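This structure is in structure tokens; I'll ask about it shortly.
The complex appears here without one of its protein chains, the remainder shown in place.
Let's turn to chain A:
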Amino acid sequence: MDYMKETINSLHQKLADKELTAQDLTQQTLDNINAKEDKLNAFITVNDKAVDDAKKIDEKGINGRLSGIPIAIKDNIVTNGIKTTAASKILYNFMPVYSATVLEKLENAGAIDIGKTNLDEFAMGSSTETSHFGTSKNPWDFSRVPGGSSGGSAAAVASGDVVAALGTDTGGSIRQPAAFNGIFGIKPTYGRVSRWGVIAFASSLDQVGVMSKRVEDSAEVLSVIAGHDDHDSTSSEKEVPDYRANLNKDMTGVKIAVPKEFYHEGTHKDVLDNVNKALDAYKKMGATVEEVSLPSLKHAVEVYYVLASSEASSNLQRYDGVRYGYRAKDVKNIKDLFVNSRSEGFGDEVKRRIMLGTFALSAGAYDAYFKKAAQVRTIFINEMSNVLKDYDLIMGPSTTTPAFKIGEKVDDPLAMYMNDILTIPANLAGLPAASVPAGLADGMPVGLQIIGKPFAEQDVFNAAYALQEENKFYEQIPTALKGED
């Protein structure tokens, strides 16, 4: 199956018309994935039982648009009976005994979990280079990173392995890899999607979202996974719209704000050229585009790394080698078991974040770091809400540069962190935000970021859809894959 030209809609038609069985589709998908994995390393675990799952769908009959459609799942989302590692040695053998709510919802809709995609360890990173299972490759250029942390999901979608994949986004982990791979990716509003069964990183920021080549496919999947869940008290009871059915590319009268701070000096000129071209397209469609200011953006990375690390240090206390995961050998007491299991099981980046967070929460530093960052977060949230009082959407580049080279930033954590400056704002303020392909810079994809009002995912989808229908970026085949077949 060549997913490059397929959508959920076209696959559903073939399944419903019995042109194709769910088993055939699943087998072809597995063959396609396995043929490319040597080069891409997009998956940590491929679901061997996927064809059996598809057989059950065939027996029941195709009913519903996701019925029989294979979808890839980021490996920090727990899946009953399928190994879930968060790309960490400390969970290298973890076999969940229940499934995340998002997976249950997908399976209830008939979707097939085709496998678990690679990520930065515990979703901490922007390149998949911190994965215990090796770096994924960018299908546009195998020497470049696919971004992260949802880099495996992005590479799987961009290379045509799957039509859609789930990701998670704490500081840009869906939007940055979407931008780097020339696909669409959306992080919904905080509270839109249940996080039950999602391995926690920073609980005031984490959100599950969707990645796909086409906007309409993410819209379809988000409608299925969103909604209240008794298992997650932060999940909202607001009704979930049918985002796909409501897609509307009419941009007449839509008010777009462009923060001048998004155009900071570190942003690559070719990235800005593509973003400006997209903004011009919106003007031609009847939208207004105006410059605004978010003066506190310059502190966003500082706020994020204090808060995300603090929450991570607390969330990751549970990994102690006692009940599951990696357990250190030859220890003389329980304290050694904790310390050795954690020190041998966590990679350097995770240790760095735990250390930063433990420091920020420690007695002498709490007020100056943790509390201070939480206060500056309030200031920043107010700046974002004020802009969204007068405008429908905030737009700008998704990333400062196109995908960087593997190894380029891995030894410089600070440079890696700065890479997140444009995506962090939506997480700090809990707003829905997406990246949609805007064009190419030196042969590598560039993403336009679209941020909406709380629970206004539809506005974000609509604007992304309008640009997609204008530039038809989905027709492009990733360069490194050309001539492969």
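As a convention for this text, contacts are C-beta pairs under 8 Å (C-beta built on N, C-alpha and C of every residue); 3 or more make two chains touch, one makes a residue touch a chain; residues count from 1.
Heads up, the rule we're going with is that contacts and distances are computed from a predicted model.
Undergrad: Can you pick, from "Peptide/nickel transport system ATP-binding protein", "Aspartyl/glutamyl-tRNA(Asn/Gln) amidotransferase subunit C", "NADH-quinone oxidoreductase subunit D" or "Anti-sigma regulatory factor", the UniProt name of the chain not shown?
TA: Of the names offered in "Peptide/nickel transport system ATP-binding protein", "Aspartyl/glutamyl-tRNA(Asn/Gln) amidotransferase subunit C", "NADH-quinone oxidoreductase subunit D" or "Anti-sigma regulatory factor", the absent chain's UniProt record gives "Aspartyl/glutamyl-tRNA(Asn/Gln) amidotransferase subunit C".
Undergrad: Out of A:142, A:263 or A:359, which residue would touch the omitted chain in the full complex?
TA: A:359
Undergrad: From the list A:14, A:55, A:89 or A:371, pick the residue that touches the absent chain.
TA: A:371
Undergrad: Residues of chain A in contact with the chain that isn't shown?
TA: With respect to the unshown chain, the touching residues of chain A are 93-95, 97-98, 190-191, 204-205, 230, 233-234, 236, 296, 299, 301-303, 305-306, 313, 317, 320-327, 331-340, 342-343, 346, 351-352, 354-356, 358-360, 362, 368-369, 371-379, 381, 413-414, 417, 430.
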